[in-house]
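Here the complex is missing one protein chain, while the rest keep their positions.
Letters A, B, C and D mark the chains in the order given here, with residues in each chain numbered from 1 onward.
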Amino acid sequence: MRRLEIILSRFVWFIPTLFGLLLVVFLIANVVPTDPARIIAGENATEAQLAILRAQLGLDEPIYVQFFIYVRDLLSGDMGRSLYTQREISDDLLRRLPATMELTLVSITLAILIGVPFGVISAIRANTWVDQTLRVISVSGLAVASFWFAIELQLFFSTRLGWMPLNGRIAGFGPERITGFLLIDSVITGDWASLRSAMWHLILPTLTLALPAAATLLRFTRAGVLEVINSNYVLYETAMGFPRALVVWKYVLRNALISTVTQIGLIFGTLFAGAVVVEAVFDWPGLGTYAVQSILQSDTKAILGFSILVGVVFIGINLLVDIVHTFIDPRMVK
Amino acid sequence: MTRPPILTVRNLNVRFPIRAAFGRKVGEIAAVDDVTFDLGDGEILGLVGESGCGKSTLGKTVMGIQQPDSGDIVFEGNNVAGQSPKQARAQRSRLQYAYQDPGASLDPRWRIGRSLEEPLIIHTDLGGKARKEKVSEVLASVGLPKSHLDLFPHEISGGQQRRVGLARILMLNPRVVILDEPTAGLDVSVQATVLNLFRDLREKFDLTYMFISHDLSVVQMMCHRVAVMYLGRIVEIGRTEDIFNNPQHPYTQSLLAAIPRINGPRVTENFWLKGEPPDASRLPQGCRFQSRCPHVQPLCLAEDPPLRSHGAHAAACHFAGEVSPPRTKESAQ
Amino acid sequence: MSQPLLKVDGLSLGFRGDGGFAHILDGVNVTIQPGEIMGLVGESGCGKTTLARAVLGVLPRNGLQIRGGAIRLRDIDMLSHEPAEVGRQNRVRGRKVTFIPQDPFTSLNPVLTIGEQIDDLMKWKSPLRDPDERSYWPTLLRPYPRAARKADREKVMETLDEVQLPQPAQILKKYPHEVSGGQRQRLMIAMALLPEPELIIADEPTTALDVTIQAQILGVLRKLASDRGVAVMLTTHDLGSAYEICDAITVMYAGQEVEAAPVGSFFNAPAHPYTAKLLASRPDAGGSMTGIPGELPNFYAPPAGCRFITRCDRATERCTIRPEPTRFAAGHVARCYHPLTAPESDRKEKRA
Amino acid sequence: SRYVHANNSSYDTLDPHTVFDVARVASRLNFYDGLYRWVDNPPELIPWLATGHEVSEDGLTWTFTLRDDVPFHDGRMMTAEDVVYSVERMLAIARGSAALFLPVLDPGNTVAVDEHTVAFTLKEPSALFGSFVADLLVLNSELVKENEVDGDWGQAFLTENVAGSGSFTLTRYDPALGFIGTRFADHFAGWGENYLDEIEFRTVLETNTRIQGLMRGDYHGLDGYLAPDQVQRLRASDAVQIFEEESMRVFYFAVHNGREPMDDLNFRKVLAHAFDYDGYINGIMQGTVARNPTINPNNLWGVPDVEPYTYDLDKAREYLELVEGPIRTLRIGTLAGFSETEQAAALLQNGLAQLGINVEIESAPWPVVSSNMQDPDTMYDMVPLWKSTYYADPNNWVGELYGSRYAPTRNASAYHNPESNELLEEALVETDQARRAELYEEATRIIYEDAAGIWIYNTKWFGPYSSRLQGVRFSPVGNGQDMRWAYFED
Partner (left out) sequence: MKAIRILLTDRAATFGSGIILFLVAVAILAPWIAPHPGDVNTFHLMNRLQPPSAENLFGTDRMGSDIFSRILFGARITITIAVIAVGVAVIIGVPIGLLAGYYGGFLGGFLMRTSDVFLAVPQIVLAIAIAQTLGPSLENVILALSLTYWPFWARLVYAETRALKNQTFVEAAIALGASDFRVIVLHILPNTASAIIVRTSIGMGATILTAAALGFLGLGAPPPTPEWGRMISESREYLPEAWWYATAPGIAIFLVVMGFNLLGDGLRDILDPKTRRRGGK
């Protein structure tokens, strides 16, 4: 099986990349000489208290030993405790992951639903006013600072018009936590009010996040379709009298999607990153808010954990994209 | 025509590994397989064969762009096979390779003049003015106006690109030029002028050509001797008249039969050669032509025939000289 | 003489671009009789592909301007923009007229299996049914009934066999990159034959292939076309290939047909100096080949009269007036004031 | 009836011995009880789990009598053992309020005299111990012990669970969101006629969102200390009432007295006269705060009667002439995300610029600033910040910030004056209130005259609540988040 081999070889890269990532992030996190013991102890710390804490944390070890210990712990799923909150970082991250995932998944779905069809339309109407308009919109979509856009949306739709909820994922605490995805949990528990509320709360944040993603997808789909549409096989299919819709939406799109799929993997990463600021604006209780809080508290270990989780998710998604790639592009498997 | 060889190739082998994921080697392509031939001083040796049979690889290996796995290449008395890049560089001014696609061999961002000067800058100490003189001199000899010096490669036609490619090679007064498919993709009308140019230049600069082509009629017209390659191996080599009038290898016979001859019989309707060459990475045991040969015998499946010579003419077939092309309807008439 | 299958009548078209209007085709006339294999030859860039694409209705739309003339396939106006006519054209394309492209390597969709592409072809173009009839299904969702598919499959297998594709069942499951160039071109021939067309447009179907494969492919094409009585318009710049399979040949130069003749008189008694020069440029023409000095005229500002005037050694003052086709024999016409053989009218006069 | 409170920092743990900051006071006040409790303003300590206490002659042994009618949420009754366990736990994990106790109390020195009596033996006499006991929150020791893992004192358990006797029981907790509590009907202190059935404390990080949520009715209360602009906005809304209270949160510049040029009294006077107090208080704070001339909050005792320093560049110039040599570029550290510190720094930068002194502002997150401040080498030249009330005693301000015994941690100013030190030390062991007031007044005056810092204002607390909410009892220690007294009027 060639496909299995390709997937496996991608997977093998996963490990050194991850290790490199760990090393880089760990080094970054340890450049600055903040004293974690002091951070834990807080502003009223006494020397006696600090001594106790330093012993607890094993901070006297040399840095490579600390790195070794960190990696060892990480392998058993332990990211250590937050310097500031003393909570298990992995716990915190996993608890917030569904919120961010829900946000990014809905956003990317939205982005695909908008970006891909409009990209195709833009390409088949290349250089007409439709195309020009879509181009202006997509270039603008990429130029807007998402935190600013989020604020303006919030100001307009929530504050001024009062149509949308201001912030959060849901009114109240929502349905019982099963998967952590509110949309799913509220369906499982049959809590339709929560489902409505959760969907309502999703609108503005996903809109903010999906805008640049949709713009990117639009541009890539457009370029992909344009390239394909001038190819010999499209000429052939057209000359053979295949219906236009079939040629465009099946034959052309399938090919154009190959490059778009790679892009979706990368976009997912950008969305995750974009979530950092968008969540901050909408008080979305996800990884982004967690990261911002950790930043404000200088919680190096939590940021370390966050970066690694995002890295893993990002690498994982790209791995997935590679795998999907082998399915939609048969030439890969040759 | 027996001239002292200027270039001798002996038992040359070039293999390309096929790698799977993890860089695992899953096979290899014998692009050049135990090739031996001489190139006489001043002669034109044609090299024909199907696409992918290793013509370019052979040319590039002789030139030193490609490293051989084994074998000898003796040029002007020195064995240049496996030379270090530095030594090879010194050799290269005397042995030149004209690319299959001359347009692509010119840097798209450089004006023609600059591209032509480059070999002089690399290999000589000529001053700017002397270089310019040399450039215009050579340019004139390939029949291009001086104004072309300021153009970019994409601004001139395919035929002109070929001329520029030649001019660039001629800058260094080479002895041997390997012409890789010098007329592929040209219209017959342009092709004719280009071929005439080759002849003129050969006279003027006293050149030896290795003429790679898959167009047999061109080869017939241009070359003194012809080598026919099939899947990395020279299957037949000899003087042009001998090859064309008395082909001994069934592949050569098919190849000749495949050329449409105006006012001759139409061959295509009953062309006997079936199928396509096997995958170069999975050569069968025995003769490599067995899967398509109309005369295949048990011996052919068992043993790989060596290149056996009959005088100046050699063929790699167990039954060389014994087989003749199958009779077709028209030729029977 | 029977009614021609295809008649291109004074077709003039070009493209408006940065450098002005490029007058690519200038009053081209081409006639193909039913069941006839017609070769369209000429130098690179003289408009062969453009003509083929015009017939197929797939010219690039960017800057395209059709200045005059007509293309008629039997009684169907292939250039008309009347909605009813466009509907008829669409029923014709891929059905009555099919296409064999130049490059079998890039003309099949790389991400779909060959079988899937053939299925789509048959779903829409099978001669056994008319899938174009009114349907409530949007194009993409239109069903492909099991029974129809089965019947089509049988036909497909038969045809693949006819083009001498080994193991056709396996090939249908493969992707285009998994089969060799020769096999792909056989596939394209099969696909061109499947809808049982009356005319196949083959644009340099063998230039990308080796001589031995070319010989095989041309053989298949010739045999099947004559067996089924399909007309073929074969575009090529290899006169040898044209000789091999054509019944008649039309030479194009710089967007005009300069000579059209049955294959015999074309090679033995060419009338137009360009044809003669083209023949003389062949390396196997014996000993000295003479090229044709000079280049194609600029399409943005072509010469007003004979377009070959810039490269012709017989040109006179008169040639600055555009020559019209003159008849030399049955089916043999050329545009030239100074032909190499006497026109029919001259000969009649002499006899008279 | 359900009360929803929007808080600006997250409730990442419910462990009452881990958190000690003002921002997360709600979980401590509403789920747990201490021996005493702060109520009202000015803050008053009332007996709570304890009915009273006695101090031995030498001031070392403190004996508390406990109530015998206190049920925990699971129904078990509280005993002295629970108090002992809680104290030992607090000292062992050495976090949060342990900072108050560790200097005076060693582990193992707390004993249960009988089922309802607890005795503490201190290392040294302490006038303050009495005010610390409000922070001695008592755990249901049996429940915690059941949930100990590897001798962790139940830390894992208490992070997300409650083992207390407080006015509310925990119903829902999510560290990313906050918590929900339900009224504990059996609470020992009983309930008034009106009360809240449920309280929800949510984390809403963005100030603007909190304010709009309150105006829209999504929330019924916010943490106080709003910027004046926000107070104005809220005042304009009918749905909102604002409680205005004098609080004891002093805003000042911590100045590094141990480093040149600030080690020169004249230069410190330059600084004291280079800050635009009026501009800041009336412009940026829009008059919502009161000028506070010394480090001790005006509304506490122990405040000397002194003339505040004024913004007077001429005077500053005079002092500057007395300072030798060119002045280097000064470095001010501000707290990222706290715009008032940034604005104050920018204002001082501007004032000093007019005197020809360059200032660089460096913004960093609080933990970074805080850890930098604790070492005289890494301490900035100046840091604008607040000093909040951990216990309502002048030692919380003048003692901790300028007393040598707290250097270099809480006294980050590197200020060492034997004269004031002696007074502060004496006040720590003195038990006579009048005498203590005198001692603090004197010490504070000395420090004032030394211009050891730039003291700016005492914060007012603006408690924004839904206009339907009644009965809130504000105390500077609890910030009005002790919800057992509040109710909605219908």
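In the analysis below, contacts are C-beta pairs under 8 Å (C-beta built on N, C-alpha and C of every residue); 3 or more make two chains touch, one makes a residue touch a chain.
All values reported here derive from a predicted model rather than from experimental measurement.
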item: Full-complex contact with the absent chain, from A:I28, A:A245 or A:I328; value: A:I28
item: Residue in contact with the excluded chain [from B:F37, B:Y99 or B:F289]; value: B:Y99
item: From D:N147, D:N194, D:Q230 or D:N298, residue that would touch the chain that is not displayed; value: D:Q230
item: Contact with the hidden chain (one of D:P107, D:G258, D:G337 or D:P408); value: D:G337
item: Among D:D33, D:D82, D:D135 or D:E206, residue touching the chain not depicted; value: D:E206
item: Residues of subunit B in contact with the chain not shown; value: 63-65, 89-90, 92-93, 96-97, 99-101, 104-109, 118-119, 122-123, 168
item: Residue numbers in subunit A that touch the chain omitted from display; value: 13, 16-18, 20-21, 23-25, 28-32, 127-128, 139-140, 142-149, 151-152, 155, 159-160, 223, 226, 269-270, 272-274, 276-277, 280, 291-292, 295-296, 298, 300, 303-304, 306-307, 310-311, 314-315
item: Sites on subunit D contacted by the missing partner chain, in the whole complex; value: 206-208, 227, 229-230, 233, 276, 279-280, 282-284, 334, 336-337, 339, 342-343, 345-347, 349-350, 353, 361-365, 368
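Note that in this section only the chains that are shown with their structure count from here on.
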item: Innermost chain, taking as reference the mean of every protein Cα atom displayed; value: A
item: Farthest chain relative to subunit B (centres taken as mean CA coordinates); value: D
item: Centre-of-Cα separation between subunit D and subunit C, whole angstrom; value: 91
item: In the complex, subunit A residues that touch subunit D; value: 34-35, 38-49, 52-53, 82-87, 92, 95-96, 99, 158-159, 162, 166-168, 171-173, 177, 280-281, 283, 285-286, 289-290, 292-293, 295-299
item: Of all residues in subunit D, those that touch subunit A in their complex; value: 10, 12-13, 15, 18, 20-21, 94-96, 98-100, 102-103, 155, 159, 172, 174-177, 180, 200, 202-206, 209, 212-213, 216, 218, 336-337, 364-368, 370-371, 374, 390, 409-410
item: Complex contact set, residues of subunit C against subunit B; value: 43-44, 166, 180, 182-183, 210-216, 218-219, 222-223, 237-241, 243-245, 267-268, 277-279, 281-284, 289-293, 295
